[in-house]
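The complex appears here without one of its protein chains, the remainder shown in place.
Going in written order, the chains are labelled A, B and C, and every chain counts its residues from 1.
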Amino acid sequence: MSAPGSFTPEIDPSTLRPVAQARILYADTDKMGIVYHAAYFRYLELTRVELIRGAGLPYTEMEDAGLALPLVEIGVRFASPGLYDDLITVHARLSLVTRVRAHFQYRVVVEPGDRLGLEQTVELLRAETRHCCVRRDTGRPERMSPLMFERLSAAQQRGAASS
Amino acid sequence: MSAPGSFTPEIDPSTLRPVAQARILYADTDKMGIVYHAAYFRYLELTRVELIRGAGLPYTEMEDAGLALPLVEIGVRFASPGLYDDLITVHARLSLVTRVRAHFQYRVVVEPGDRLGLEQTVELLRAETRHCCVRRDTGRPERMSPLMFERLSAAQQRGAASS
Amino acid sequence: MSAPGSFTPEIDPSTLRPVAQARILYADTDKMGIVYHAAYFRYLELTRVELIRGAGLPYTEMEDAGLALPLVEIGVRFASPGLYDDLITVHARLSLVTRVRAHFQYRVVVEPGDRLGLEQTVELLRAETRHCCVRRDTGRPERMSPLMFERLSAAQQRGAASS
Partner (left out) sequence: MSAPGSFTPEIDPSTLRPVAQARILYADTDKMGIVYHAAYFRYLELTRVELIRGAGLPYTEMEDAGLALPLVEIGVRFASPGLYDDLITVHARLSLVTRVRAHFQYRVVVEPGDRLGLEQTVELLRAETRHCCVRRDTGRPERMSPLMFERLSAAQQRGAASS
């Protein structure tokens, strides 16, 4: 039997900042009455897109340069169930940037006032997604342009500095 | 900078067996022309359900006993992109069973003949999902009944034996 | 051969008002490079929820009263494809309210400035969803309370008046 490692990302919450908010819909829930696990991934994408856009690098600009950032690895640790009508806040940061890789860390929470009767912040999950830079036409690894790398790196540094 | 660990599950493919098949739909793809990462999770659920059913423990029976098996951790490593109209095969096994936990491992592949022009098996991803047993009404951890545990354990052993 | 009727809802755009906005994600697109038709339904739900909340009737309050508003009929006419990164605006109104029914009309558009290079508003679709009021426990039709009906009716009137 393999000794199971952990898929829980090593995240220091103080290094993340709030990037996106969203309201949980019926579409996100399942018959257990809570958010279906896979429904969170679109909120992580939304967060990633806004984080990159905030770095001055809209994803559409990467596309125009013939590049894409597909997912290579995912690690998620679920802490508490999300509920219908929760207003979730996704805290995030770029945790690693190289010319060929970008890692994002996320922490999804519900704040008091964003769920009826909630008195203290509840953490729904922590996640990390790891992406590599590829050419869109071939799917093969490709280095970002110096300008793209510079912008993402600056965003990563700003995130690190603000913590 | 945190030294990033790996979210790639430690899977020995020879210990898995084919459990489910599915045809990739437009609904599963994104504008990169490949399967959107989150679309795989429903195929993993489908596989999990069939694996448990095959163990003589339909998930509805767990529900009737007031129990649920929510996800606690996910680790995924994407290897190659899935394509529209691929007939995917999900190989899987129960990799750990205790009275309060169940771990599943998965390997999603496309076999020659299941994608036009494909000459050898291509691996799309490896994943592991970790679940804990809880009471449905309170969400609190709860031990499975001896009978449930016995059936899942037997299924786990059979899987191990067949490898 | 049946003479095919039309599923295009009879909508007067001047009677609708903007209720919700959302950014199109990769999650919403398919390999044709456009928004997958079924992806719009979660944006319609988002709109419905905000419209009802704006009427002073959060959906959670209906639930607490033991009621639900499941869908009975859907009519959609697609006009133009939605694109990745579009900022869509959903215009909507309550078009019919009785003690046991509620109809919603929607028009999804992209405004100039919300898609690169777009110079005039483009309409993506028109839709109408029809719902009936049921008891959550039995699924059987049930009349809304006078207070609920009053609030929805007032919202419907306000919508009509503002046009």
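Here, a contact is a pair of C-beta atoms (placed from the backbone, for glycine too) under 8 Å apart; a residue touches a chain by one contact, two chains touch by 3 or more.
What you see is a predicted model; the values in this text were computed from it and never measured.
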item: Residue, one of B:D30, B:E45 or B:E73, that touches the chain absent here; value: B:E45
item: Absent-chain contact - pick from C:A38, C:L87, C:L116 or C:L147; value: C:A38
item: Contact footprint on subunit C, counting only the chain that is left out; value: 1-2, 4-10, 12, 32, 34, 37-38, 41-42, 68, 70-78, 81, 95-96, 103, 128, 130, 136, 139
item: Residues belonging to subunit B that touch the chain removed from view; value: 23, 25-27, 41-42, 45-46, 49, 58-60, 84-85, 116
item: Subunit A residues touching the omitted chain (full complex); value: 26-27, 29-34, 36, 38, 84
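In this text, only the chains that are shown with their structure count from here on.
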item: Chain at the geometric heart of the assembly (C-alpha centres); value: A
item: Chain at maximum distance from subunit C, centres defined as averaged CA atoms; value: B
item: Subunit B and subunit C: spacing of chain centres that average the CA atoms, whole Å; value: 35
item: Whole-Å gap separating subunit A and subunit C, where each centre is the average of the chain's CA atoms; value: 29
item: Centre-of-Cα separation between subunit B and subunit A, whole angstrom; value: 23
item: Subunit A: positions in contact with at least two other chains; value: 41-42
